[in-house]
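A single protein chain has been omitted from the complex, and every remaining protein chain is retained in its original position.
Chain nomenclature is as follows: A and B, assigned in order of appearance, with residue numbering initiated at 1 for each chain independently.
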Amino acid sequence: MSVEKSSSLGRDAWLRLRANRMAMISLFILIGITTVSFIGPLISPYAYDQQNLDRVFEGPGKDHIFGTDNLGRDLFARTTYGGRISLAVGLLATLVSLVIGVSYGMFSGYTGGRVDAWMMRAVDVLYALPFTIFVILLMVMFGRNFLLLFLAIGAVEWLTMARITRAQTMNLKRSEFVEAARALGYSHGRILFRHILPNLIGPIIIYATLTVPAVMLLEAVLSFLGLGVQAPMSSWGSLIKEGAEKMDAAPWLLFFPGMFFCLSLFALNFLGDGLRDALDPKSSKD
Amino acid sequence: MCTVLIFHKFHPLIALVGCLCVAWFVQGCSKPSNVETALNENILHFGLGAEPQHLDPHLATSVAAHNILSALLEGLVSEHPETLKPVPGVAQRWEKLEEGKTYLFYLRDNALWSNGDPVTAHDFVYSFRRILNPNLGAQYASMLHPLKNAKLYHEGKKSWEEANVGAEAIDNYTLKITLEHPIPYFLELLNHYSWFPVHRPTLEKFDAFEKMGTPWTKPGNFVSNGPFQLIEHQINSVIAVGKNEGYWDASSVRLEGIRFYPIESVDTEERAYRAGFLHLTQSVSADRIDYLKEKYPDELHFEPYLGTYFYRFNLKSPPFDDLRVRQAFSLAIDRQRLVDKVLKGGQTPANTFTPPGTGGFYPQPQFIHDPKKARRLLDSYLSEKGLERLPPIELTYNTSEGHKKVAEALHGMWNEALGVEIRLFNMEWKVFLSTISKGEFSLARAGWIGDYVDPHTFLHMWRSGEGLNMTGWTNASYDKALKLGETSNSEKERWENFQVCEDLLANDFPVLPLYFYVHLTLRHPTVRGWYPTLLDHHPYKYIYLQKEEAP
Partner (left out) sequence: MKKFVFSRVLQAVPTLWVIATLTFFMTRYAPGGPFDTEKAIPQEIKVKLESHFGLDRPLFDQYLLYLKNLLRGDLGPSFKYPGWEVSELIATAFPVSLTLGVLSLSIALLIGIPAGIIAALRKNTWLDYLPMSLSMAGICLPTFVLGPLLIYIFSTQLGLFPPLGWYGPADWVLPSFTLGLFYAAYVARLTRAGMLETLQQDYVRTARAKGANPWQVVTRHALRGGLLPVVTYLGPAFAGLISGSFIIESIFFIPGLGKFFVTAAFNRDYTMVLGTVLFYAALIILLNLLVDLLQAWLDPKARQAQ
C-alpha cells in the first residue's frame, strides 16, 4: 500500500523547478562556474598579478591555457580570480539591496497611511535621480575601499525591491491569518517576522536572482568609467573591458572572461525565470 | 500555425524593412571616406583628443587649445616647421639690444585681422596688458613675467602706467620690449599662445578685458590674424576652421580648412583613423603598438616629445621622509625594461629629470638601476627602524589605462626587488589634483611637458615653495643654482648651474623620473609638410595634402 507523502509548498516548488530543464542546466552551470572561480586561483601555477614582461599577448597554449595579457599575466588565473570578485560583488551588493529594500518595503507597507505615502514618495524621487552621478559621487568619496564598492551598488538597487516588498506586504496585511494574529494580540514585530516575511521569500528569491546579474553589469559599467576594482585586481567587468579594446589583436582576452561572464548572467536569468515559474502557482498551468 | 499567419500579415512590412536595409547598405558601401574627399577639398581632419576648455589664448591651458589657437592666431614670431626656431610672424624683423635686455620688433604693414583691421603694435601691448591683468585670473600669466615690472602689475601692486611695464608701442608698427633680465630663449617663449594678440574691438564689444566666460570666442565673433578663421564650434563634436584670405601670407597656405574632432577615447580615435575618418590621431594606446606596427608600419610614428614622466615622493609622509627609502625605490626600477617591454613606444628611460638635448643641454645620467644596492639601502633602513618589512605603500595615479599599466609594472618591480607591497589607487582627475595639491599622498604619478625648449621649463618646478613642487622638498643650493641658470647670459654658465640642479635632484630623490615622452601618433601618408618636433608644434601653413605616389 502506498502512503501519499504530504507535500509542502516548498517541495512543490522544488519539483516544478526540477522539471524545468533550462533552469536546472542553469543551476549546474552556476555551480560549475562558482567552483572553478573558487579553486582556479588555488590550482593555477601563476598568481593573478604575476607579470612576465617577456610573454605578453600570448594566445592560449601549453603554459597559459587561456593566454596572457598586456603585462604577461596568466589569463586563467585572472579570469578565475575575477570570478571571485565579480560573484562576490554580485552577491554582496544584492544582499545589501535586499536588506535595505525588504526592510524599507515591509515597514512602509505594514505601517501604511501617511508614513507609507511619504516613504514611497521618497522612493519615487530617488528613482528620478540618475544613477550615474550618485554612484560616481559615492565612489569618489568612498572609492578607496573595495568593501564600499558594493555598498554603493547595493544602495542603488534597493528601490525596486522596496516597491515589490511593499506591495506584497500590503496584500498580506489584509489577509485573514494576519488579522487573526492581530486579534490574538501578537506584537507587530512578531507578525512581521513570523507571518509576513516567510511569505515574501518567494518574490525575494526571484528578485535577488535577477538582481545579481544587474549588479554584475553595473560593476562592469563602473570598470569602464575607471571606478571599479583597483588595479592589479581584476573583475570580469574590467577584464572584458580590456578585452573589447583589443578584440582584433588578442581575441582570447575578450573570449574567456566574456564566456564566463555571459554564461553566469545567462544562467542567473534563466534560473530566475525558472524560480518565478516554480514559486508562482499561476503560471504553472499549460 | 500562428507563426505562419504572422508572417503572412507582415509580408508587406517585411518587404519594406528589407528595402530600407538594402538602401542603408548601398549608402554605407559607396560613401567615400574623409581622407579620400580631403584630397579634393583640401581639408585636414585632425584628431584633437579632448575638447579645449578655452579658445581664448589668454585663458587656455591645454594642448588641444594650442592646436586650434596656432591655426587662428599668430604672434610676433612664428616657428620654423622643422626646427621650431623663430621665424618672422607678425614681426618681419627684430633687433636685440643691450645684450638681450631689450628687443625692438618691426611689424609688417600688411598683417591684417580677418575683418580687415591692421594688426598693430598697440594690439600686442593691449593683449599683454590683458593677460597680466590681475582681475582676469589667467593661469599662464606668469609666462609674461619676464617683461620688466610685469610681475608688479600682475600682482596688483601697481597699475600698468605706474609700473611702466616693459612693453611699449613706439608707433603703429614698432614694438619695444624690455625684460627684467636677458633671457636666451625669449624668442622661443613668444610662440606660446599666452603671447598671442587678440582683437581689441571684439573684446571691448563683449566686455571681455577683465571677464572670462564671454562669448567673444564663438564662431561669428572670433576675429583672427592667423592662417585660418573660426567657422564652426560644436562642443564634443567638431571645431572647424577655414582659410583666412586676409592673412598676410595666405598665398603660402595650401589647406582650405581644418576640422578638429575632440575624440577622447583612444580606441574610438584609432577606429576613426583606420576607417579613413581622420588624417591623424592625437595618441595611440601602448597596447596596440605591436599590432599597429605590423598592420600600419608606415603610418605609425614615434616622435620625440619634450616631456618627462615621473613619480613624486611626499617627503612629509613616512617612509619617504628617509633618503634611503627613496633612493632604494629609484634604484629598484629597471627603466630600460619598462620602456622596452611595457611602453614599447620607443620612449627613452629617464636617467635625468631634464630630457637630454633640451636646448643644447646634456645633463649627466644619474638615475640608475641597481637592485642590489636598493635592497641594501632598504635593509639598512628596516633594521634601524626595527621593521621586518615596509608597511604597504599607496601609489596614486589619475585614471588612465596608460598610467595603470606603468603603475602595475612598477608594482611588480618593487615587489620583486624590495618585497614591498604597493597598493594602487586610481582617482579621477579632479580628485587626483585636489589630493595631490593637499599633500594627501605618499607616491603619486606625474608628468611634465615643456612649454619651451629650455631646461628651465623643467627645473623651475623644484624651486622651494614653487606651486608645482608639491613634494615638500626644499634646498637652498638648488634655488641658488637655478637662479643663476635663469639669469646668466653665458650658455656655459647656465649649463653648469643646471647640472648642479640635476645633481641635487639625483642626490636627494624628491622625484622619480621614469621616462621621456614620445609622441605616438597615426598619420596618413597623404599629409605632407608635417615634421616631428620636440614640442609637437606643426605650423599649419606648411601642411598640404597630396596623393601617395605609386610605388
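In this section, a contact is a pair of C-beta atoms (placed from the backbone, for glycine too) under 8 Å apart; a residue touches a chain by one contact, two chains touch by 3 or more.
What you are looking at is a predicted structure, and each value in this text was computed from that prediction instead of being measured.
Chemist: Who touches the missing chain here, B:83, B:115 or B:135?
Modeler: Residue touching the chain left out of view: B:135.
Chemist: Just to verify: which one of B:159, B:437 or B:507 makes contact with the chain not shown?
Modeler: Candidates B:159, B:437 or B:507; residue touching the omitted chain: B:437.
Chemist: Just name the one of B:202, B:217, B:281 or B:396 that touches the chain not displayed here.
Modeler: B:217
Chemist: Of the residues A:42, A:125 or A:183, I need the one that contacts the missing chain.
Modeler: From the options A:42, A:125 or A:183, the contact with the absent chain belongs to A:125.
Chemist: For chain A, enumerate the residues touching the unshown chain of the complex.
Modeler: 22, 121, 124-125, 127-134, 136-137, 140-141, 213, 217, 220-221, 224-225, 237, 240-241, 243-245, 247-248, 254, 258, 261-262, 264-266, 269-270, 273, 282-283, 285-286
Chemist: Contact with the hidden chain only, please: which chain B residues?
Modeler: Touching the chain left out of view, chain B contributes residues 1-3, 5-6, 9, 24-25, 27-29, 31, 51, 53-54, 59, 61, 134-142, 155-156, 211-218, 234-237, 261, 263-265, 267-268, 271-272, 274-275, 277, 428-435, 437, 467-468, 470.
In this text, only the chains that are shown with their structure count from here on.
Chemist: Where the CA atoms of chain A average out and where those of chain B average out, how many Å apart are those spots?
Modeler: Taking the average C-alpha coordinate of chain A and of chain B, the gap between them is 44 Å.
Chemist: Quick one: in the complex, what on chain A touches chain B?
Modeler: 49-51, 53-54, 56-57, 70-71, 140, 143-144, 226-227, 230-232, 242, 245-246, 248-249
Chemist: Touching chain A in the complex: which residues of chain B?
Modeler: Those residues of chain B that touch chain A are 267, 285-288, 290-291, 337, 341-342, 399-401, 404-405, 407-409, 411-412, 423-428, 431.
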